[in-house]
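Right, chain A next:
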Amino acid sequence: MSSGPVNQTRRQSAFDAADPPEEKKYLECIHCGLCLPSCPTYLEMGNEMDSPRGRIYLIRMADEGKIGITDSFVKHMDACLLCRACETACPSGVQFGSLMEKARGQVERKYKRRLSQKLLRRFILSVFPYPDRVRAMLKLGRSSQRLGLRRLVIHGGLSKSLQIMEELLPPPDEVPADIPLPRVTPAEGTPKFRVGLLTGCVQQVLYPQVNAATVRVLARNGCVVVIPREQGCCGSLQAHEGGLEPAKAFARKTIDAFEQAKVDYVIANAAGCGSMMKGYADLLKEDPLYAHKAETFGQRVRDALQFLHQIGANGRYGPLPLKVTYHDACHLVHGQQIRNEPRALLRSIPGLQLIELKESDFCCGSAGIYNLLEPEYGVRFLERKVDNIVATGAEIVTTANPGCELQIAMGLRKRNITMKVLHPIELLDMAYQAGIAPRS
Partner candidate 1 sequence: MIQGKTRIVRELEKIVGPNAVIHTEEELRVYECDGATIFRALPDMVVLPATTHQVAEIVKVCHREQIYFVPRGAGTGLSGGALASQGGIIIGLNRMIRILETDVPNQRAVVESGVVNVWLAQKISGDGYYYAPDPASQTACTIGGNVAENAGGVHTPKYGVTTNHVLGLEVVLPNGETVEIGGKVLDPPGYDLVGVFVGSEGTFAIATTVTVRILHKPEAVKTLMGIFHNIEDASNAVSGIVARGIIPACLEMMDKLSIQAVEKWAKAGYPMDAGAVLLVELDGPKAEVEALADLVVEVFQAQRVREVRVAKNDEERELLWKGRKAALAAMGQIRPDCYLQDAVIPRTKLPIILKEIEELSQEYGLPVANVFHAGDGNLHPFILYDGRYEEEIRKAVELGARIMNRCVEMGGSITGEHGVGLEKQDFMPLMYTEDDLEAMMKVKCAFNPDQILNPGKIFPTSKSCVEVGQHKRDRIRYEPHRIEKEGLAQRF
Partner candidate 2 sequence: MAHTEWIHALEKVVGADHVISGSEAGTFAVDGKVPQAVVFPSTVEETSSVMAIASEAALKTIPWGAGSQMALGAIPARVDLVVALKHLNHLVDHEWGDMTATVQGGMRLEDFQQALGQHQQYLPLDPPFADQATVGGLLATNASGPRRLFYGTARDLLIAITVVHADGTVTKGGAKVVKNVTGYDMNKLYIGSLGTLGIIAEATFRVYSRIAWEKTWLAPFLTLDHAEEAIAQIMDSSLVPNALELLDKAAARRVTNRASIGWTDGQYALAASVESVAEEAVDTQIEEIGRISRKVGSPGGNLLHDEPHHTFWREVRDITPGTNGTAPRHLRAVLKGGVLISKVADAFRVGEEEAKAQGLDICIVAEAGSGIVRYYVSAEDRSLQQFVEGTVSTVERIRSTCEAQEGSLIILEADAALKTRIDVWGPVKGLKLMQGIKERFDPRQTLNPGRFVGGI
């Protein structure tokens, strides 16, 4: 029996010195277990290695040298959605997201994945952060749909992941053509703020209408909206998968781009990007040149809905007699603790009936590129989400993250449900349009 107070001598850590999960952060976990039922993978799998507490414990054990970066260690790190629901549940304020990203960073460098897995990761991470490549993918996807390429892929080694990737892409007629947005959009009325918009890699290709709506709604609320051309990916997908170095590079580039644009606020309409940018300080804290910049930058980042709520969006809405439900994107509700703002904005639209979604803050399984890397579990979470969405009886489901939009739309499509998936800001935009249109 090894009970009783323990006081081991320290063994060699399984982690190296480059961005290891910090001891101070994992020691904040007092092992109380309150996070357990907030964790989708724990609920689904029912074992503690796939719970936040368990994963932190594994990280700690690895750091204390009691276990290595083995197959099963990696399995439980990979299975995490990084939805950060556990951070909301944690009364001690453990920064789980940071611990997990850093643990994955170690995994990426120190663990040899199977070749097919390695290729898959490399492929995904070489496409999504680059809008042009996403655009190309979309075209390829369309032609594959046309040419029946799917069948070929299915017989390949990575059939499941690639099949999901293909299914995720919206049908060609649903993606609007590129909507060019001006570098600077003037405010309507007296300018009150100068804001920069991050247009995002996936958002600008698959949901250009969301960016367009964001610009219109911001302008209507007295914002001069700047879209710096120099901006790129925010780096979140890389960081998620432990690619901390490429993520840092993206982060520096993003900071520079918006610094040059001289904006009061940096607005993100994709929850994942907003959450990432708010956390640049942690990512770059060892960087002598950028540590301070990252901190001040992070303080200026706002989610679009958070910002509108904060400045008190003008209420000249026309009525939208719609039944709407709202799915909390993990990186908004857990990553940024933004829960009430989107709901309050939606409720302020006359005629709109907001129906609460059961388990609204439970991950839809998209989780960055989790749905592609862990397709089996991604689908399970999606099924649960779609069941709940259908139960609301709403006509429209809204969510403030393109990954969730894609995932949920796929789930609905597969069940032949014609419910629309929109970003809440699109409804605000529609309401403003309705407010202008002469009433019949």
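Selection rule: all candidates are chains of the complex that A comes from, given by their letters.
One rule holds for everything that comes next: contacts are C-beta pairs under 8 Å (C-beta built on N, C-alpha and C of every residue); 3 or more make two chains touch, one makes a residue touch a chain; residues count from 1.
What you see is a predicted model; the values in this text were computed from it and never measured.
Peer 1: Just give the number of the candidate touching chain A here, out of 1 or 2, all from the same complex.
Peer 2: 1
Peer 1: Spell out the residues on chain A that touch candidate 1 in their complex, using ranges where they run on.
Peer 2: Residues in contact with candidate 1: 1-7, 27-28, 30-38, 42-43, 45-49, 53-54, 57-58, 61, 66-68, 70, 72-73, 76, 89-93.
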